[in-house]
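Excluded from the complex is one protein chain; the other protein chains are retained at their positions.
By letter and in written order, the chains are A, B and C; residue numbering begins at 1 in each of them.
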Amino acid sequence: TCPSTAPSPPPPDPEVPVSTPIILDCDPGHDDAMAILLAVGDPRVELKAVTTSAGNQTVEKTAMNARRMCSLARAFDVPVAAGYPKPLTGTLLIGDDVHGETGLDGWEFPEPEVPLQSAHAVDLIHDLLVDSPEPITLVVTGPQTNIAGLFARHPDDRARIKEIVCMGGATHRGNTTPYAEYNILVDPEAAHEVLASGVPITYCGLNVTHQAPVTSEVMQRILDVGTHISKVSASLLGFRSSTYDQIWDLPDAPLHDPVAIARVLDPTLVDCVEAPVSIELRGEFTRGATVVDLYGVTGRTPNAKVATHLDTERFWDVFMKALTALG
Amino acid sequence: TCPSTAPSPPPPDPEVPVSTPIILDCDPGHDDAMAILLAVGDPRVELKAVTTSAGNQTVEKTAMNARRMCSLARAFDVPVAAGYPKPLTGTLLIGDDVHGETGLDGWEFPEPEVPLQSAHAVDLIHDLLVDSPEPITLVVTGPQTNIAGLFARHPDDRARIKEIVCMGGATHRGNTTPYAEYNILVDPEAAHEVLASGVPITYCGLNVTHQAPVTSEVMQRILDVGTHISKVSASLLGFRSSTYDQIWDLPDAPLHDPVAIARVLDPTLVDCVEAPVSIELRGEFTRGATVVDLYGVTGRTPNAKVATHLDTERFWDVFMKALTALG
Amino acid sequence: TCPSTAPSPPPPDPEVPVSTPIILDCDPGHDDAMAILLAVGDPRVELKAVTTSAGNQTVEKTAMNARRMCSLARAFDVPVAAGYPKPLTGTLLIGDDVHGETGLDGWEFPEPEVPLQSAHAVDLIHDLLVDSPEPITLVVTGPQTNIAGLFARHPDDRARIKEIVCMGGATHRGNTTPYAEYNILVDPEAAHEVLASGVPITYCGLNVTHQAPVTSEVMQRILDVGTHISKVSASLLGFRSSTYDQIWDLPDAPLHDPVAIARVLDPTLVDCVEAPVSIELRGEFTRGATVVDLYGVTGRTPNAKVATHLDTERFWDVFMKALTALG
Partner (left out) sequence: TCPSTAPSPPPPDPEVPVSTPIILDCDPGHDDAMAILLAVGDPRVELKAVTTSAGNQTVEKTAMNARRMCSLARAFDVPVAAGYPKPLTGTLLIGDDVHGETGLDGWEFPEPEVPLQSAHAVDLIHDLLVDSPEPITLVVTGPQTNIAGLFARHPDDRARIKEIVCMGGATHRGNTTPYAEYNILVDPEAAHEVLASGVPITYCGLNVTHQAPVTSEVMQRILDVGTHISKVSASLLGFRSSTYDQIWDLPDAPLHDPVAIARVLDPTLVDCVEAPVSIELRGEFTRGATVVDLYGVTGRTPNAKVATHLDTERFWDVFMKALTALG
């Protein structure tokens, strides 16, 4: 056989949209719930699995909530697995002030039809990576404990990941302490290990997710979709806005986690810069800060992409379209 | 004598402006230079002394620059003294990338007529405080080494100070490292000691001083004053804008230090909130950050006023009026 | 039924020695190698498995060395498995200055007969714990990464462990930095997690292992055993003494790791006190120190047993007896 005359692979059919395979590691949580809906509803990503971390609530509760949302979205074939029950070091700081007792307060869910996999999150991700013909994108919208655990157990899996796109950190102020964002603060050592792994990583931090506030107008658009799913979504987001308003005087609570999905769906929705990022592990008042050197004052080499701008209008259009597509 | 019939003190005569006695501890530096002009030119403060810290340049150079600016402003009676040559701990980080070799590059000054006091800055401040019939306001626009040294040597002087208004810190990002502002970063232990002293303190940080960019329009207004002093000022600010542009892509360099003077001149120019502030002494990447808990998430008790908003238009009016008054 | 007349359980038969089931997690390493021999040769412990950590050498090499020593001791039924390739955070600091290129320089070993288990160390330990009718003692003579990983993955396994006896730390000075002992310094976060797990833990630190120097007399006694195993042992210890002498001017290198086995074999060999222990994670010069509050000056509650004295004479008797028993 002569290579020079071998038939070329057919060009991608522009009518058939390219779908990026992703695994979503999350801690639902209300905005993680919306990220699941977006990932299921938009054809430009193929949701291979949902794994859950300990974060907004215990890992048992976040796994239950992932199963609830996949069931709601009729994503019955998406495997859901639970990961580590606590951060690499120290004890878990849950986010029940925002997300309530269940981690997804604001709607009374039925028993989910999607089952819990018996496999640990790390094993499920590992098996999917090994079995996949192409590298997979990890979207991480909770503390990064599971991903650090994956790299510790299976260092070779780093080469099987196309990139990591996370909701995490901030270029300016944090939300849980003055300079630390919740996902990073819960497990700073994990975030450090993921950043140091060498896998390409993009941070969608508070500076960009705050460009997606759930305004009254957005709420109205969600309700206008007119489906059961849109009704549940509006109810969940309504609950969350009430807690945001109490804690931060912020009635139009920003929709953090779907922004990371959006960046994968269509990178033009979220502008990024390359910058040196460090995770502060030591500070007395600043532990968990993602220290982003936007102006190159530290002399460090850029090691991450950092989101700086969201195309808010198109983001909401994409979100509403996915919600509508879920039926 | 019957108290109830005792004569009341006469009401303040609205025609006679109240003048607040201040001591300016600074590290000129271009914006400190403008702060000196504002303090001399505006009748609402009475400049009792200028003391200098090691900061933008060595303490010898900052003292020389203070003498130059007082001479330029014909403030021949204002005593100028130099303070500590280095921070409480560690070595001095000068700011010659912004302020040049002399600390005040951009104008060729004659030998200053205002002499250097032989007294150490701490002794000059102490003597003025002890001799003053009323508490004095300290305006600090450089590293806070001298003030920490004053409190170490003369703890009782804390009661002789009405308040400290400083240019320092930031509620969001820093300028010298991602989270640390230059004045605080140079001597974090001093800033911590000053904050812990119990003397009322107001931080005019980068978040508010960046509301005073020296735009082309502002430059034009300065030139339009049409005096020798305005010409020198424009030349100095022109030099500084060129360095800001190189480092931070910021051609309209903000005029930090005069904002602290403005807050004393007329508190309504600078809005403040009370908040818990901590100085990060330990972080690997965040040392020197002023950690401002704007939303009360840390549970700490407010211990400082933090400036949040500048009335930019009135600020420039006040500045131009003072420049004009200097003749 | 009347409890008072219920038959008592038969008293333990003094002829049948009680054998404590142990799993040895180690990083051979010369002294780990001697710990394996002691554990195989003394009937008072039953060696259920040897798992290896990344430490003195890479985890691949420490696993190879564990297989070599089990093969040498004809412990063909003891499963050997490898664990994590690096500490929880940061990169691995190997100890090749002491242990050489192979981690066990000083003898040319044949291909080991004992195979490497395909299971990860954590899974092997977990399975053994779950299958055991009684709690098992963990002896840890390397960095504690695998044990921290076990507790992260299987928190319930903590209740299946009788106690942890480790070689680690020091009450006075360290060996790798002035205050940190090697095993703890390599993975301070793991040591912290193990200490915080609530499982009873005993530290056999440098202060007590330095009471077991391998003197010329000890070397002679080893050689006098007159077996192949004693010849290999003497050769290995000879190599190690040469490196100790170079680094610390200490020709009679202490035999650290077997002391932890000795404490399990016969607790009267190693005196301990209860004390508050903290692992320093933050210090600039002291990271990895085991901070032992021997005099209760910190006000903390004792959370560990800390070995303070070795019965050196009986220790060597026990060691020689085990070596002899190996044949």
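Note that a residue touches a chain if its C-beta (ideal position, glycine included) is under 8 Å from a C-beta of that chain, and two chains touch if they have at least 3 such contacts.
Note that this is a predicted model, so its numbers are computed, not measured.
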Quick one: jot down which shown chains the absent chain touches. B, C
Of B:R74, B:R221, B:R282 or B:K321, the residue that touches the missing chain is B:R282
Of the residues C:T20, C:S132 or C:T177, I need the one that contacts the missing chain. C:T177
Of B:D42, B:D105 or B:E193, the residue in touch with the unshown chain: B:E193
Looking at the full complex, which residue from C:P21, C:P213 or C:G283 touches the chain that isn't shown here? C:G283
In subunit C, positions touching the absent partner: 171-173, 175-179, 247-249, 278, 280-287, 289, 291-295, 297-298
Contacts of subunit B with the absent chain, listed as residue ranges: 84-86, 88-89, 120, 149, 152-153, 155, 189, 192-193, 281-282
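Assume only the chains that are shown with their structure count from here on.
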Among the other chains, which touch subunit B and subunit C together? A
Central subunit by CA centre of mass proxy: A
Inter-chain centre distance, subunit B versus subunit C - centres from mean C-alpha coordinates, in Å: 61
What whole-Å value do you get for the distance between subunit A and subunit C if each is reduced to the mean of its CA atoms? 42
Could you state the distance in Å from the CA-based centre of subunit A to that of subunit B? 44
Which residues does subunit C have that touch at least 2 chains other than itself? 282
